[in-house]
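One protein chain omitted, others in place.
Right, chain A next:
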Amino acid sequence: AAPLSAVKSPFSTDEKLTSREDVTSYNNFYEFGTGKDDPAAKAKSLKTSPWAVKVDGMVGKPAEFAIEDLIKSSTLEERIYRMRCVEGWSMVIPWVGFPLADLIKRVEPLGSAKYVAFETAYRPEEMPGMDTVFPVLEWPYVEGLRLDEAMNPLAILAVGLYGETLPNQNGAPIRLVVPWKYGFKGIKSITRISFVDKQPATSWNKQAPSEYGFYANVNPSVDHPRWSQATERRIGEGGLFVKRRPTLMFNGYAEQVASLYTGMDLRKLY
């Protein structure tokens, strides 16, 4: 991991950080296996250099960005965000990245573009978790945001954490971070970003539509069909005797994002 310099951000929380050890050893990245420790153990095989992100679809200036150019040409910020997993645990992570909106402006989306679709690398030979008898998900992993969500200043493309480039298990070399949504929306190791006019397919929604919606906004009052979302366990807090804490609406980012969803029934559009 190479050091990255970043400026501080007013969007950062001052909550206690989850340790670097926990952030980089307890991961969901099913391309490397379904165990929480699989990504840290197996993601070394992913070759992150060279790496390009293709931006295409309904844009005036489609482009392919080499990751190092993207980092060099962006003002990197440290964003300390809460991360809430749909499984009911949470972390506080010091990401390093830049607003997704910056990239969007550079490629000049057309008026017809309504959504942004993301795609993870598809490399079975470097991603051992993809090669299972029953695929856990349909590969490659895909995610999406509505264009106005993507333009929200909280949405970032992260290229590092704890002041250094991303470890592979956290989605190197570039991943999405949308802190008001469940963690699975934060697609990792992105190779393609497309601007489209229809709501794009998203991996977990395809896998179990009744359990994972397109929006996946953190919402303590809408339970997952199989478990409650009212509370969460903060990783690294209290060890065996961790006390659950209440989950906050939009993961505590309601002030910045609630207006995106006015008039929407969040029970139906979960």
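Here, a residue touches a chain if its C-beta (ideal position, glycine included) is under 8 Å from a C-beta of that chain, and two chains touch if they have at least 3 such contacts; residues count from 1.
Going forward, contacts and distances are computed from a predicted model.
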| item | value |
| --- | --- |
| Per UniProt, the name of the complex member that is left out, chosen from "Ion-translocating oxidoreductase complex subunit C", "Cell shape-determining protein MreC", "Protein-methionine-sulfoxide reductase heme-binding subunit MsrQ" or "Branched-chain amino acid transport system permease protein" | "Protein-methionine-sulfoxide reductase heme-binding subunit MsrQ" |
| Touch with the omitted chain, as defined above, among A:10, A:239 or A:263 | A:239 |
| Identified contact with the non-displayed chain, of A:1, A:101, A:136 or A:248 | A:136 |
| Residues in chain A touching the chain absent from view | 21-22, 25-26, 30, 34, 36-37, 86-87, 89, 132-134, 136-137, 204, 207-208, 211, 223, 226-228, 230-231, 233, 235-236, 239-244 |
